[in-house]
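In what follows, a single structure is set out as structure tokens and then discussed.
Missing here is one protein chain; the remaining ones are kept as they sit in the complex.
Showing chain A:
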């Protein structure tokens, strides 16, 4: 359902991604790990075109963006295609990025109202169900900054889910949280996995990556070094670099 081929991205002279590919099946939970600066966040942000890849191809739910043609400029047509692609992708950020001037409920219904023209009553009903599901019953009318970090991140997940995405992207969703609070968020992600959601998680949490993932991708210097079953990779990393990285973080 998601296919990324040869994604390359440079910031100026510095090449961050040098041809990263990934295939994700429906319902899979894929963790992307690697040392800081390995390009894992950039890769994730390329998947929903928050960063525009210099080369490569992305196809999600049949919507394809191909950057390998002669046209290198990011055109209006590309932007329109990105818009179509993002309709299938939800994203959760390390710093939550809730809209502080809107209540939690308004945060969740804003995009359905503005982008999909869902009737307000219907959007509100869906939003309340989602807030319920992520354990935020009773916070609908509060402003984001009155919530704890863990609550904010769960609200952000509910906000992304309100757009009914086919795949959810998480960019270090628990890095800004205390471990016990992080667990609330990870629990929600496990529940979603259980419900069949497709998820891609960039994370530093090796315990979560190993226990919850169907597959792990290890990135270093903008390349996929190793990819596979978490138990196999964590127990018997085949590449020296993976071994060194896991030793340093575990």
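A few points about this structure:
We take it that a residue touches a chain if its C-beta (ideal position, glycine included) is under 8 Å from a C-beta of that chain, and two chains touch if they have at least 3 such contacts; residues count from 1.
Quick note on the criterion: contacts and distances are computed from a predicted model.
One subunit of the complex is not drawn; among "Fe-S cluster assembly protein SufB", "Peptide/nickel transport system permease protein", "Polar amino acid ABC transporter inner membrane subunit" or "NADH-quinone oxidoreductase subunit F", its UniProt record names it "Polar amino acid ABC transporter inner membrane subunit".
Screening A:110, A:187, A:206 or A:246 against the full complex identifies A:110 as the residue touching the chain left out.
Set against the missing chain, the residues A:75, A:122 or A:146 yield one that touches it, A:146. Note that of A:60, A:105 or A:160, the residue touching the chain absent from this view is A:160.
Within chain A, the residues in touch with the undisplayed chain are 48, 50, 83, 86-87, 89-91, 93, 95, 97-103, 110-111, 114-115, 143, 145-146, 156, 159-160, 163.
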